[in-house]
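Heads up, one of the protein chains got dropped from this complex, but the rest are sitting where they should.
Residue numbering begins at 1 within each chain, and the chains themselves are lettered A, B and C in the order written.
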């Protein structure tokens, strides 16, 4: 692809690689990572990504707080996590190097933009001496590249001003890494043309920088080899690369069609859930109404109002917002209307670590309401699973006329993976009948409507929406008489209603899949997971098996009620290990429910589990 | 005391009696019950009371919804509940009879105001025939008394208008019952004079009605006997009769002195907690500031602000209000400031049964916040214990700089018992030192203030309140660096802080009394209780022992952390029974914590446990 | 409407026994609504009452329509979602001064600025009734109640001023002693295309009896209630002897004879600028001074739920109806061959 004379480098084959692009917030690392991912997807690799943003909108340039990171793992086999430690680090400045170096595997590759290693930047990063010179990087394969300068020179001929040229240096870096891992260049060049359409100079500069980087890899004598990762044996079909928030949003879009209902979203912006609001706000042509409320209470209240009005209603938030919605969710429990509450969990307590993932709202989801106020809980296990989890949550909400909690987290929200697109026609019909007719008789034999007369199978009450003639009735948060719905202070009725509400939710266990055991079902140890730990557990279990360790594992997507066979499954294992991004919340639930000595493997530092950590815990449990 | 000739009735001795005064909301039943209680207190009986109000402010006169009830139990031995089924029912109208009759013991005494049994009232109560005539009351000892008419006649000579005279009929009823149980008349007459001071005609009418009732008992030939209940063998000392809300308020008043701090209450009215706000609002001469906020969030926020400002701060509410405060409590956890949150629990879910007790907010208190956000929980066990529970909650909050949840419930709130007044000088000193000096040094050896440098013993951080020179610092809900308090996104620091917060709360176990076992410690069965079930459990255990059943029982006043010996205690028993006014919340906590098969005895009908119900469950557990 | 239903008051009464205290002002408000709805020719099934918590908030139980007795303060938010979900509904919101102005103040002001078609009836009894008598955000300074035994210190809101400051398009006031005036005022609220707030002076005869008496007792009305009528000079008094004068210091009461009829302000409820309506809301600062009632402001503004729906239609017209399969492919795809 170039005219210059090139030396042929040896090509080594790898089965996987984890690359971390790190630079200043303004350096375009997210875009670079995204592009590399797309090019890899086209090559048929399996892949998984994880972006990490600074907490500040624009942290001061050059500081550690301002470092923006994108990790991508590509492989020729089926993977489920973005990888533990990176094999390759691209460090665009000293702060990036300083903050990311501790994660890189020993002997890993480090590609450095040496132009950024001036005194000012070193100081800002807190380096007292230059790490390029003081031995800090011993034990790594370091490739120092004066990227800023090379970028500038490669674009000079286009008439790009030096300051503007600098902005293209991420494309230079992308070029180097693309060469190193033998990625095709066309998709990226096409993309540049599309993305910057109309800005000819920008296109030219970025393309020139990208090619210069690619050629630098080919030409410069510093690289010993370049690498190839064969395409993975992925099931055939059409794939897209999707992150959890997008998949969840699309799942919500899908439910409108599957339920044949208009979708309503009441929301208030909060990290890391806001992107669901953003994505759905763009989908007005799907008939989706989004309402940015004055706060979370109003967001949930408006969703409840829309649900009562016959829409398929959602409210999306993160922990602090969920705390505010609890009273309204309690009302939804009492009214028994369908409503899906999405909690994209983040680090706490209080404001905590808003941009870091955690999965510590499970017990709040379960118990965070006054009195006995049971609701079903569904949790997504991977970015693309967010799509199906949204459908499942809506299915339960509609069928059982109940608020449903749908748990995601900041890790799922932002990390992405290839997704074999489902056939949209194969998605389940989740539509339900609304009430249209009186369902009872009064003493005089006149037809009457009994709003709390339940379906004997599901215990769901009729969904009688305003606008339906003949079904006028009143509901409210006071205790209701069964089945008239009239206010009742009668002790026996209250006890009965408490039982009915509990039985309705418990009964959903009959309507959800049994929990499946993976790995070696006859092992002594069961690893029980939920939520975003799926990838790390799955990978760890495979690695354990490779090392001859017997381990079974199971993953819960329904946290309330539990699958009906869970107690029986747990009773089969001597040891149960529960990895969680909290201090042992699921383990408490299963201990209380089944009296099994489930041990918590807790991680609460704002960073998702690596498979290595889980592997180590498995090994410890097995005394291996 | 009267001039009329009297027949002497035989006096029978009783060891206890449970009397239920029931009438229309406007009939003054609460006042009647109160008066009877006071007269009994003066006689040295032990006693326990329970009022029950209609949910409506003024439900339509004559209806069942409008019935107001006051139950009092008096005895010559130590009691701890207001009694299960009443031995005596005073029914002022048909609705009162209809709603209360099912509770009366077989063969019980029923005193009826026959004048109210007209067609209109019978219809309003839903009677199709007159229960006085149709055999409904067979099996009871019924005393029909035309109270309205007799009252009218007894006051005629005073010039009281007939309509006004009617208002005194509760004093007539009180007179009858006072005679029946040989209560002294002077205290009541004195009280009438005091209470209605200035309203001479009212005094005269009430006094006349009261005396007429008393004389009626003595004179009329309808009563076979009257009864005496000897004074109880109560520890010597000065007693008052107190309900839980008053005791809790006084406990809060006391803490100001004991902590040498101004008390601040931020509150928003809600049943059944409002009376604490009312009582404290009257105590301005104790230097107590009460702030009625615009909502519960602001109430809790203002309390948090006052705590940060160095006051001893409280916020009081019930379940729906607590749901709204959760986000702010999470901030208090993160800031580590002392704050007591009082939840007077009521029936739910949602608005539920606002005037009925329930104890189903335990798990919300424990887990109802986003992320891992541990707080200590204290629960009162009897009306007078509310006083000490308030002091204990404040002690923990101050010493450990933490929000503390103090749980009461609608039963404790309104029911009353004699309270042997404590010597106020013997109450504990709960004062703590505020920070006044820098507590660290920077690299240059200059003194600095480290707001999160903890006391090694308690792990409490310094309480450095605005106004203190030299300690200026910033706090917030974002994760804080240990010990500087600066914002930190560092993973290791976050994990460390999560652990520290958990360890601080867990460490309180060293500083609270061990749980005591009552009854027969060597029994197979342990009854484990918390909160207002104490009275019923204690009584049931005594009754069980009387019947030769071996039972041990223990009561938790600290729900988080648990007393340090709880695990060991639980491990000693084959069976553990946990009576709770919820669906098994404490039982879940102990099952998860200690893996013991604690069985829940759940009662969720808005009515407190009777000792009989617990006795029956004990018997069932023991196969007796 | 083509198929106007003919209903009578009875059709709008539910089978639930009304549980307010005997003598409570809420009864007459209920009656006014039940008399009005037949006149409006609306359908029961398309009428929804949403309330918060409080005595006033029991209202929906007594209406033979759809109804929701929700949670304290949140009715305007819930009603907003409901109104957005179905354009055919008439959504009424009922609440007390505590419900709407204390815990629910934020939802109220946001409902006002959004101009969503919810009709809010604020039962202002200047007290918390249901919780048995604490002072409310409309109680006068110095009010002695259970929670303010030494007198309250909080300066009250004027609901009309507050709503006008919050960009309300429709604000009116009426009182529980005049069914005709209530009906006329509620009708105007119903006719307005957008959110509407009606403050109703309501007597709580148990905890705040007679609080509005200086204004609403029959004998006092002529001299104490100033009826606002669009396009007419603002006059009151048994013989219209008083009027309202507006100048650059604000609004004040004057004797017509003294200032001349020309000096009397003519009421313009449609004024784009709410300033004059605001002035009128400041005329009386206690319930013991001559006080305007009627429609303060009824300005035309785009209604929120219609605008929301229009955006959906525009998007569909521009982008076509939603195609899920295409959406899933919108981020780019690649194909793995079998």
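One rule holds in what follows: contacts are C-beta pairs under 8 Å (C-beta built on N, C-alpha and C of every residue); 3 or more make two chains touch, one makes a residue touch a chain.
Being a predicted model, the structure only gives us computed values, none of them experimental.
Only one of B:116, B:277, B:293 or B:450 touches the absent chain when the whole complex is considered: B:293. In the complete complex, the hidden chain is touched by one of B:102, B:235 or B:456, namely B:235.
In the full complex, subunit C contacts the hidden chain through residues 102-103, 105-106, 109-110, 113-115, 137, 150-151, 153-158, 161-167, 246-251, 265, 271, 273-276, 278-279, 282, 301-302, 304, 307-308, 311, 314-315.
Residues of subunit A that touch the chain left out of the display are 56-61, 63, 65, 268-271, 274, 277-278, 281-282, 284, 290, 292, 294-296, 320, 350-351. Listed by residue number, the positions of subunit B touching the unshown chain are 38, 41-42, 44, 231, 234-242, 246, 250, 253-254, 256-257, 262, 264, 266, 283-289, 291, 293-295, 297-298, 301-311, 313, 327-328, 330-331, 335, 420-422, 424, 465-478, 486-487.
Here is the rule we use: only the chains that are shown with their structure count from here on.
Under the stated contact rule, the graph of chain-to-chain touches is complete, every pair of chains being in contact. Centroid to centroid, with C-alpha atoms defining each point, subunit B and subunit C lie 40 Å apart. The geometric centre of subunit A is 46 Å away from that of subunit B, both derived from CA atoms. Annotation for subunit C: residues touching 2 or more other chains are 53, 69, 71. Residues of subunit B in contact with at least two other chains: 65, 320, 350-351.
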